[in-house]
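All protein chains but one are shown at their positions in the complex.
Right, chain A next:
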Amino acid sequence: MGAGQTAAAQDGEAMHEMSVALAMIEQVEQAARADGAHGVTHVRLEIGELAGVVPEALAFCFELACAGTALEGAELITRTVPGTARCAGCRTTWEVGMPPQLLCPHCNDAAGDLVSGRELRICEVGLADAPPAARERTRASINEES
């Protein structure tokens, strides 16, 4: 989690993780419809350190926003991607850290580009034929049997 995001949380500033969660749900629902699936078991998400999103806040919003959708009960699995930059001049690659250091530690030139760290990407979606409620019932009956 970024220092900036922490500072913002402490300042009590508004958070946009709900908008991000809603955008995710829309995309996942689209993928589920295209597949003919009626339920979603999990969503795997990559969050770059510099994406400006707090994973904990997103997880909280995601669970709230999934209620009543095909994603209800879906597990959100997030992976934080560290920021990495590359120097165009000396080809050094380094982890930028937080707050990020985008000047090359070797020659002090500006980084040529950010190799990673800005991701906010849905990598993988687990789909199920049954709607979430039916899955719950199946799970419950399995539990009863065991």
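Going forward, contacts are C-beta pairs under 8 Å (C-beta built on N, C-alpha and C of every residue); 3 or more make two chains touch, one makes a residue touch a chain; residues count from 1.
Going forward, contacts and distances are computed from a predicted model.
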The complex has one chain missing from view, so what does its UniProt entry call it, picking from "Hydrogenase nickel incorporation protein HypB", "Phosphate import ATP-binding protein PstB", "Mono/diheme cytochrome c family protein" or "ABC3 transporter permease protein domain-containing protein"?
"Hydrogenase nickel incorporation protein HypB"
I need the residue numbers on chain A that touch the omitted chain, in ascending order.
2-5, 7-8, 13-16, 19-20, 23-24, 26-28, 31, 35, 37, 41, 45, 48, 50-53, 85, 98-103, 109-130
